[in-house]
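Just one protein chain is left out here, and the rest sit where they should.
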Amino acid sequence: MNRPDLSVEIAGIKLRNPVMTASGTFGYGEEFAEYVDLEQIGAIITKGLSLKPKAGNPTPRIQETTGGMLNAIGLQNVGIDAFLEKKVPFLRTVSTPAIVNFFGNTVEEYAELAERLDKIPEVAGMEINISCPNVKHGGIVFGTEPKAAYSVVKAVREATIKPVIVKLSPNVTDIVEMAWACADAEADALSLINTLTGMAIDLKTRRPILANVTGGLSGPAVKPVALRMVWQVAKAVKIPVIGIGGIMTGTDALEFMLAGATAVQVGTANFLDPAASERIAREMEQYLVESGISDVKELIGALQV
Amino acid sequence: MNRPDLSVEIAGIKLRNPVMTASGTFGYGEEFAEYVDLEQIGAIITKGLSLKPKAGNPTPRIQETTGGMLNAIGLQNVGIDAFLEKKVPFLRTVSTPAIVNFFGNTVEEYAELAERLDKIPEVAGMEINISCPNVKHGGIVFGTEPKAAYSVVKAVREATIKPVIVKLSPNVTDIVEMAWACADAEADALSLINTLTGMAIDLKTRRPILANVTGGLSGPAVKPVALRMVWQVAKAVKIPVIGIGGIMTGTDALEFMLAGATAVQVGTANFLDPAASERIAREMEQYLVESGISDVKELIGALQV
Amino acid sequence: MQFRATIISNQEVSPGYFRMRITAPPELAGAQPGQFVMVRVRDAIDPLLRRPFGIFDVGTVLSEYPGCSSATYLELLYKVVGKGTEALSTYHHGDHVDIIAPLGTGFDLGAPEEEKILVGGGIGIAPLYYLAKSLVERSRVRFFLGGRTRDDILCVTEFERLGVETYVATDDGTLGDRGLVTEVMERHIREDGRKKTIYACGPMPMLKAVAEIARQTGTHCQVSLEAYMACGMGACLGCVVKGKDHADETPDYRCVCKDGPVFAFDQLMWV
Partner (left out) sequence: MQFRATIISNQEVSPGYFRMRITAPPELAGAQPGQFVMVRVRDAIDPLLRRPFGIFDVGTVLSEYPGCSSATYLELLYKVVGKGTEALSTYHHGDHVDIIAPLGTGFDLGAPEEEKILVGGGIGIAPLYYLAKSLVERSRVRFFLGGRTRDDILCVTEFERLGVETYVATDDGTLGDRGLVTEVMERHIREDGRKKTIYACGPMPMLKAVAEIARQTGTHCQVSLEAYMACGMGACLGCVVKGKDHADETPDYRCVCKDGPVFAFDQLMWV
């Protein structure tokens, strides 16, 4: 048999295979170059970016939990100027598409970031993180209110002709309603899930373990929730969906594709196994070979319910 | 040092210690009598009860996940008549308070159940499960809509003078809003969390593993989410809160108390260790002894943020 | 009963199949054939839930196992299929596992004068050896054993040593007859008109075929079922099967863990 076709396309971005690296877990790609052949993965999604450099939260920022981890990095990043100057040059050396994840505190900030990134040829697409407090609306998170999400996505949409992926927060009653709002605002694709809000406590000190008190839960512990949400959203919208949450193996990734994902992102797994993204792509290929499937796209949404 | 005081009170129900068994994971108490000294735990919460016997979902109904499990039992139960006839006699033989968990498909069903249980002396209190589809309102779950929750709790409140605990679903954007609605309707206490909705897929068969497609995630995997929600709710309401979610050890239980819980419930842990509830109560006592704390109530909400 | 058992031996008896002998309290010698045990494979959270296994054998050895107050042992026969059984297969003499046993309702030994027909498919023989041991003292026992290939045919000599007449069939003919073990058994039942009881354990399609033969020939038949289990004690309702009178309005669900795993075939709904 010929090698199976693992390529997929997300909003015009051609991926050699469906495995992307999740924002915040893979730095700017460069950090992992020693462990992963970056030419063997689908796309690199960079650490969440803001207009100005952001300090993030005090430490401790991470804590392991059963089957997962909490993080409260607080979106520390170098800001767009340093990103363009210091991080983009490396991304230029890799043929794998780079997708830039970003966030703002106001609709205007989102739009401004999109406008600036629109001009950068190395940026294949944008992933907008809407799990951030909306400063103008008393800190209500953009990602939990369909109207707020709509307005942010709309503003970004109007600021760029590059592909726009919206990353959804799972901390909502109705993920489908959020997905609809983003699709209505002409997002090209949706990615989900971001982290579930959680907390850890140290009995000895009687304090929260994270300096920020709460943090985002990721890793295999959240996979069932992620899989459910991807399935619900993929059924409901016409745009492609990218599955994220606890993916550790090729099997996990393929389960997300059955649930309706066109591609996947690997996050926490990069920490335990820095070569995880490449390995997962390889495991997917092996599965296709062993199952005699010539094209991974056959599996997208192929779940029999 | 004298033995520390582990007793707590929830809405007038006196518990010898804060450890209750979570509904649906401990049958009707009788099933565990061989493994647990039922006189050593705080309270027994029985399997979710409805007016009529309920068949529940087709099988498979359970699936292990990383650090947790999914269940889609579908609230199978014997119905109130059989409960009163066959299950209550055993509960009468135990001095530990029995709290009856129940649910309905309409506000009227909830009220009717409360009215009937109100007359049963063996019933120390009621825990109402509002994570159920509201048949009259197109299947929207009572537990995700504050107004619907309010009306159900209000109706139950008016139907009984026994303590009413409302069990909250974590599948909501704003758990505090739900807690407020229940407190406004004069619930005596809140318990949280019920399970997070999740899903598992079998790559080989390309089918969901659970016959019901989705199920509820429980176990240590969900503990960080549960702890966060208990903390948020306990800060926001004046009525006592019961912490549930992934409690496996005395340390886990005490962390929930620091977060603001007056008592806890042990669920999934009963399956791996049928003596878990008794063991957890003992581990809590040991901790108090070792830390020179004379009263467990000192720890309630003692988290320093 | 919940106890911490010490592993006496754990040997691969055929590729992917292990036989494990562990220490047990003396009370366990009273276990009924067909009852099962729940094993906590690790003290850790992965795997989280216990795993159910049939009782392959229970007995008492003459020599004391050192460091163990009782000379009663429990034997399991298991097939490696996933992470729980994989972990179990790495255990060595002297390691420990946490056990709950005996659980469930076992086989009814029936009238001694009737011939007993045991039908096992693959790992489905696990509960039949201890059953055979109990039956041979009182009744004539024939054992029909099927599997995909010769590697799936286990412990034949053990059964023969009990004085049980053993018939083997494999899908690929690598051992015994080629074909389904149920066909061989059916021939026997139809040819020999005397009253019999069938005891069957194996994959669902095999059990369905056995139940159908039992129905057609009017033979008593008990089947031992498998199901996903969380608690093993009738509390979680994860393991249910439909009883014969089941209807959605008037549910008749039976717990495999408590009402079973052994059921009279005519108590179940076979659709």
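In order of appearance the chains are A, B and C, and numbering begins at 1 in each one.
The criterion applied here is as follows: a contact is a pair of C-beta atoms (placed from the backbone, for glycine too) under 8 Å apart; a residue touches a chain by one contact, two chains touch by 3 or more.
All of these numbers come straight from a predicted model, not from anything done at the bench.
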item: Listed residues A:P18, A:G67 or A:G198, member touching the removed chain; value: A:G67
item: Missing-partner contacts on subunit C, residue numbers; value: 44-46
item: Touching residues (missing chain, whole complex) on subunit A; value: 24-27, 31-32, 34-35, 47, 52-56, 59-64, 66-69, 71, 73, 76, 219-220, 248, 268, 270-275
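Heads up, the rule we're going with is that only the chains that are shown with their structure count from here on.
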item: Most central chain, Cα average position; value: B
item: Subunit C residues counted as touching two or more neighbouring chains; value: 45-46
item: Touching two or more other chains - residues of subunit A; value: 66-67
